[in-house]
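Worksheet for the structure shown next.
Left out: one protein chain. Kept in place: all the others.
So, chain A:
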């Protein structure tokens, strides 16, 4: 059977195009090669990065960690649409969504979580077979309480607002405070109607109001009422984080990001050596963010924010040495 000229011509064209495609692919592979191998060294550990969705943040995190770990690790971004690598290589999860997403796909996936709260990590940590490392984003409440004390040295009583469910957040703190000459009380509010009356009662008890990272109470909807009522009573709010300091909270401790990245890098190195992440924990170093405008308006003489952080560190250090 003889092929028609048209069909022959088409086949010829297809054949030549196929060859051209092969060359093109080879060229691409050659061109991509240096990029793919850039920064790699022999024996480097693969780490996949589950991003937060905020590109600028993700790049910043990767860059900070690369600076700490050097060429020992290959940090490869993981597309949110793709499945996890089948080899259970460790994943660096940035933020709560990435962290949850990874563990929902595979609860046994080794994950190092960054910018996540302790409460979220605890949820997954309890599941069997979990291999979780984490650098907590939230600040230990005892540190926040002492931040308030460093600003108001005369303070002895701390008031806290919580829902019935979130009151547990403050439980460990209540036991810790006595050693620092402070006492505290949790005031429970479970409905919107109870919020302000309970806050009023809390403010009449406490020298200041201490906030944990508790979204049930401290959220964009409630914060206006809480801050305005406390301000009218000349009482200050400490915590829960930097965003709320911008809103009008007087101060909050926070871990500087390079410190969190350094700790994450240490966890990766530990994983490389032992095959396991160290237990999740808080960063070792903190700084303090203050709202100078609010302090001035309330006639509160504010120490330098580095001095506040140093004072808190000193108190905690003395306490640890004392207990040893």
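In the analysis below, contacts are C-beta pairs under 8 Å (C-beta built on N, C-alpha and C of every residue); 3 or more make two chains touch, one makes a residue touch a chain; residues count from 1.
In the analysis below, contacts and distances are computed from a predicted model.
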The complex's invisible chain, by UniProt name, from "Iron complex outermembrane receptor protein", "GntR family transcriptional regulator", "Glutamyl-tRNA reductase" or "3-isopropylmalate dehydratase large subunit": "Iron complex outermembrane receptor protein"
From A:44, A:57, A:89 or A:174, residue that would touch the chain that is not displayed: A:57
Among A:223, A:267 or A:290, the residue in touch with the chain that has been omitted: A:223
Identified contact with the non-displayed chain, of A:70, A:172 or A:197: A:197
Positions on chain A contacted by the hidden chain, ascending: 6, 10, 13, 17, 21, 28, 31-32, 34-36, 38-39, 52, 56-57, 59-60, 63, 95-97, 115, 152-157, 181, 185, 187-188, 193-197, 200-201, 204-205, 215, 219-220, 223-225, 227-229, 231-234, 241-244, 246-248, 254, 256-257, 289, 291-294, 296-297, 299-303
